[in-house]
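Structure incoming, see below.
Here the complex is missing a single protein chain, while all its other protein chains stay put.
By written order: A, B and C. Residues from 1 in each chain.
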Amino acid sequence: MVTAAEMLSVAAFLEGRHAQAFPSFGSERTGAPVVAFCRIADREIRLREPILEPDCLIVQDPTLFKAVDVFAGLKSDGYLLVNTNRSFVDLHIDQIARRLPAGHAVAVPATELALKHVGRPVPNAALLGAFAALGELVHFASVQQAIEKTFPGKIGAANVAAASEAYEIVMAQERAAAAV
Amino acid sequence: MLKQIEGSKAMAEAIALCRPEVICAYPITPQTHIVEGLGELVKDGHLTDCEYINVESEFAALSVAIGASAAGARAYTATASQGLLYMAEAVYNASGLGLPIVMTLGNRAIGAPINIWNDHSDAMSMRDAGWIQLFAETNQEAVDLHIQAFKLAEELSMPVMVCVDGFILTHAMERIDVPEQPQVDAWLPPYDPVQVLDPAEPISIGAMVGPEAFTEVRFLQHYKQTQALRLITDYARDFEKAFGRESGGLLRAYRVDDADVLVVAMGSVCGTIKDVIDEMRDEGIAIGLVTIVSYRPFPTDELRKMLAGAQDVVVVEKSIAVGVGGPLANNVDMALRNLPDAPRLHSAVAGLGGRPITKPSLHRLFRQASVQPWEGTHFLDLNERIVGREIHTTRKKRRSGPTAENLLRRLATEGDAR
Amino acid sequence: MSEARETLAPGEAVQRLKFYQKGTFTVGNRLVGEDERSVQASQDRSNALTCGHRACQGCGEALGARYAIDAAMRATGKDMIAVNATGCLEVFTTPYPETSWQLPWVHSLFGNAAAVATGVAAAMRVKNKRTRVVAQGGDGGTTDIGFQCLSGMFERNDDVLYICYDNEGYMNTGVQRSSATPPAARTATTPAVGDEPGNVFGTGKSVPKIAVAHNIPYVATATVADLHDLERKVTKAMSVHGARYIQINVPCPLGWGAASHDTIHLARLAVECGLYPIFEAEHGRITHVRKIRKQVPVTDYLKRQRRFAHLFKGDRPDPRVARLQAMCDANIADYGLVAGADEEV
Partner (left out) sequence: MTQNHPFAITLDVGTSLVNHTGSWRTVRPEYVHRLPPCNHACPAGEDIQGWLAHAEGGDYEAAWRALVQNNPLPAVMGRVCYHPCEGACNRAQIDSAVGINSVERFLGDLAIEKGWRFDAPPAPSGKKALIVGAGPSGLSAAYHLARLGHAVTIREAGPLPGGMMRFGIPKYRLPREILDAEVQRICALGVTIEYNSKVSNIRDAMRDGGFDAAFLAVGAHIAKRAYIPAAGAAKVLDAVQVLRSMEGEDKPLLGRRVVVYGGGNTAIDVARTARRLGAEEAVIVYRRTREKMPAHDFEVEEALEEGVLMKWLSTIKNVDGGSITVEKMALDDKGFPQPTGEYETLEADSVILALGQDVDLSLLEGVEGLNVRDGVVEVGPNMMTGATGIFAGGDMVPSERTVTVAVGHGKKAARHIDAWLRGQTYAPAPKHEIASFDKLNAWYYGEAPKTVRPTLEVARRTSSFDEVVKGLDESNALYEARRCLSCGNCFECDNCYGVCPDNSVVKLGPGKGFEFNYDFCKGCGVCASECPCGAIVMTQEAI
């Protein structure tokens, strides 16, 4: 998750913007719930408080819904991206999703895509690919570059492939939402 | 070169650019990424002519640096919190021996209760140890301060502690301009020690000094720090000329012109405060910020001049001198002493043990200072209910034992603390 | 040795001269070449620790330090730096404005001499200098407060020779117990009162053995009573690189309650009774043991020291003397301190 926030900040940086990525600070142990933040702006970011009211929320592990209120603070016109191959209804978050503007809540099977392209359950790149499609805060090309910088060589290419497919999936959903 | 890079990594690169000859590493959160970064740079051959030593404790880390520095090598180490306390004896020793060691402090609270998150208690514990203490507001400044630190240390034969907020800066990935090697080489000359262990010219370093000369030794140490006040300013100016950006110096003013309220703070919280000030200025409130970069030596005169015209001074600091209040506030108070029509001083302790300092809280605090000033030390975002209950209980039932545990017990039983 | 009683062939006799002539055990020997004499016999020895220091009369540590550092100075061609832990040695040699040292020397803290030495060695390595580093301290600064840094230095195999001047207590602060204080010894913190007066049995540690367990290139114990052995060991230690440890038994007239002129005599008795085994080890294995030359009962050693006087107060023999003798006997058995019939002493 920290990697995702960092890659996102790199993507923004590559576009000449200011970005600040930082983890929720703690002594994380493998598997424990983790939150990471990313601020993107067109001027220097001075603010050092954690993001309490995000514009976008990316949920990497929907099983956490039961343990943590991850939606607290999500702005009413915010974006929600969930890593899942199930429906929002199945996840019992369809109500939350419905409160957001159309096309702002998207599900993408990022882990599945990672397993398909990378061979391991590492959904970060796929989620970022999906995120590039969502709200168009960063361009996919920047995300691709950021992924390639973080993972050089074949693994990078595999991650880009996962991201690319996720991007397409979300773009399809966006187009569908727009069509409605 | 501009990079999107983690603060610790950028610091590691900047420290490497300073060509340290001996680096002592002992892991402690949140300093680890810096020494890890340096270790990689040494191992992968980016940083040559450097001994990277994995020591067995912070006490050893600074001790190894002491030995290396006394033997004429540019020495560096990093620590935080308990680690700084564990090396406390060596901290005093390094300055007493006049050794220009540079150490990064990834600021972190001190236990018990054990806490790995950011505040300034660790730096405060060593504020009288004879080191220069510089606080970085941003990761860019953290990078730049390290470069200045080596030059300052070596010019003054005095160790320098670069204080960087743990996690908030050390673990943040952001846009940082990491200088190029030729730039740093041109600005920072090689280490030329004034005293060195050399068989060709043997000396004894570390004599025992009795009452007949100890006062003089301490006077000279103090005098040297006052000299440092000028040098820190000069070097910041030189640095700006060479690198094209303002970094370091004794203190920095932000929108202080005609300000009725002046906030004084150190470290990364200044960024958040600036945003708050912008918003308040937009609302027409005459408020500004003075950022203390050099906590030791403390820029008393410069600060006094800056604060002279204000009506209210609010000190926001991430430390508490238990039983007294905020140590920074105490120092600011010293600067205001004997000032005719001195502004009112309001002391606030915030962000202890990593509690976020949020804009809403700061808004409230700054407004309150002028309209509803408080007595003594204000603890920002204190859970009054919990402490009230705890005080009440202990009054009723005299019970020794750790307050922290009692609090935790209460938190557990009462659910969400806020 | 029995063959010496027979008529010798001339050539054989000449060979023996070096060994048997008088003065074999003395500091010098005018009959052998300069290069075969001890460092301390030389008119141009370094006197790295020179006159005017403020050690007590008959200080074993002052003596041991000069022995060791002078030997190291010869071995390194005076290209060396010393690091000193806090303690008697530091206090009596460097009270402002005078220092007794005649080599580059640094004192930092009580417990960090090994780490400071690591730093000095690192500086030398990074600067491509051949200058060698010796760290030194008392037993308190070594076996107690400095132990962690010492172990770290060992474990990293840093290029440092650490010399511990073992006077079996905190003498600088007024004779308190350390982990090197022998059982039954009276100190200020183990007074000779109560059911078990003096230091209790079954406590303390052997840092030389612990050093051996670090598998470092060289470990040795030595004594001011055997200069030749001591100088040989320091010289040998300086001929190798990596972490090295030498622990030298240095009697303290003040702390032991002994006559100032008895310093070397006591050190000798400590070895000859078996209480202080003298050995050396390389890379984790004991390679040499200094045999007892003239074995004495431990009482010969104990009776000359007031710190053990309480053992001899009563009418009946104190059973703890036998326990101390048993410790000697165990050392003798464990280290093979008494030469067999076929071994040369």
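Operating definition for what follows: a residue touches a chain if its C-beta (ideal position, glycine included) is under 8 Å from a C-beta of that chain, and two chains touch if they have at least 3 such contacts.
None of these values were measured; they are calculated from a predicted model.
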Shown chains that the omitted chain touches within the full complex: B, C
Listed residues C:130, C:261 or C:283, member touching the removed chain: C:261
Contact residue for the chain not shown (choose from C:94, C:178, C:199 or C:221): C:94
Which of C:27, C:210, C:286 or C:309 contacts the chain that the document leaves out: C:27
Residues of chain C in contact with the chain not shown: 1, 4-8, 10-11, 13-14, 16-17, 19-31, 37-38, 40-41, 43, 47, 49-55, 57-60, 62-63, 66, 93-94, 96-103, 105, 227, 253, 259-265, 268, 294
Chain B residues touching the omitted chain (full complex): 96-98, 157, 194-195, 202-207, 209, 213-214, 216-217, 220
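Just so it is clear, only the chains that are shown with their structure count from here on.
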Chain contact graph, described as a line, ring, star, complete graph or other shape: line
Centre-of-Cα separation between chain C and chain B, whole angstrom: 46
Whole-Å gap separating chain A and chain B, where each centre is the average of the chain's CA atoms: 35
Touching residues on chain B, where the partner in the complex is chain A: 3-4, 6, 29-30, 116-118, 138, 165-168, 171-175, 268-272, 274-275, 354, 356-359
Residues of chain C defined as touching chain B within the complex: 78-81, 83-84, 90-91, 93-97, 99, 101-109, 111-112, 115-127, 131, 148-149, 151-152, 155-156
Residue ranges of chain B touching chain C (in the complex, touch as defined): 21-22, 24, 49-51, 53-57, 59-60, 63-73, 75, 89-90, 93, 97, 197-199, 201-210, 212-213
